[in-house]
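Right, one structure below, let's go through it.
Only a single protein chain was left out; the remaining protein chains are all shown in position.
Here is subunit A:
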Amino acid sequence: MTRYKKQDPEITRRKFINVAMGTTAAVGTVSLVSALGTANPIFRLTPDKAPPVKGDVLVHASESKEGQPIKVSDLSDQLVRAWPMGKDKDGNNVIRKGDPNNILALYRFPKGQLVEPTKLDATVDGEIVAYSDICTHAGCSVSDSDQGDGMKCPCHSGQYDPKRGCKVTGGPPPRPLAQLPIKLEGEQLVVADFFATMPYPFLSETEWEKFKKEVEEQLA
C-alpha cells in the first residue's frame, strides 16, 4: 500500500484500471453466456422419437423377442415391456425406441380386477391395460415389485398399483403412470390414442398438449 496518496483532480490511474477491468469482465461474461447458447442442440422430431400415436402396433421390447407383435396370450399379471411400432415416411416399420421414454408396461388381469381410476374404456375388455413404464419421479423404468404388491421403481422405491390406474402407493413419485388407450385389431394390440394424461418427462398439461399438436403436424 502506498503511504502517500497523490491527489489528482482528474481520473486516477487506479480508477481507470478498475473501470477498464470491470468493463472487460462484464463484456467477457456476456459473450461467454452467449456462447453457452450453442451448448443446447436443436431437437428434431423423427419417427423413431415420436411418442406412441394412434395406429401404432405394440411389439415386444425384451431383447430376445424385440419387434415381435405382442399377442394377448403373451400377457399376464406380470409386467411385459413393449415399444410402439409405427411407420416412417416411406411406409417402413420403425420401432419408436429413439426416445427411451416410450417404453410401455402391459398387464392382463382377470376381469373385474381392473378398477377405477383406471380408464376402463381405454383398456381391452377391462382386462388388458397399457401404461408408460417411466417413473414420473426421475424417469427410471418401473418393474414388478418383488413383494408381489404392484409395481416398484428401483431408483427411489416409488410404488404404483397397476390395477387402480397406476396410482402412487408409496415413495416419491408425484403422479400416477400415464395410461395409454389401446384396442385389439385382429391379433394385434394397437394404440388407440395419445397417453390419456401427460407422461414423463412433461411437467404441465399445456406442454404436453403443445407436444401432441406438434407430433400430429409432423406425422400428418
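Annotations
Methods note: a contact is a pair of C-beta atoms (placed from the backbone, for glycine too) under 8 Å apart; a residue touches a chain by one contact, two chains touch by 3 or more; residues count from 1.
One rule holds for everything that comes next: contacts and distances are computed from a predicted model.
Going by its UniProt record, the hidden chain of the complex is named "Cytochrome b6" among "Pyruvate dehydrogenase E1 component alpha subunit", "Aspartate carbamoyltransferase", "Cytochrome b6" or "(3R)-hydroxyacyl-ACP dehydratase subunit HadC". Looking at A:Val53, A:Ala122, A:Ala138 or A:Leu219, the residue that reaches the missing chain in the full complex is A:Ala138. Residues touching the missing chain, restricted to subunit A, are 36, 39-41, 43, 61-63, 81, 97, 99-100, 103, 133, 137-143, 146-147, 149, 152-159, 168, 170-175, 201, 203-204 (touch as defined at the top).
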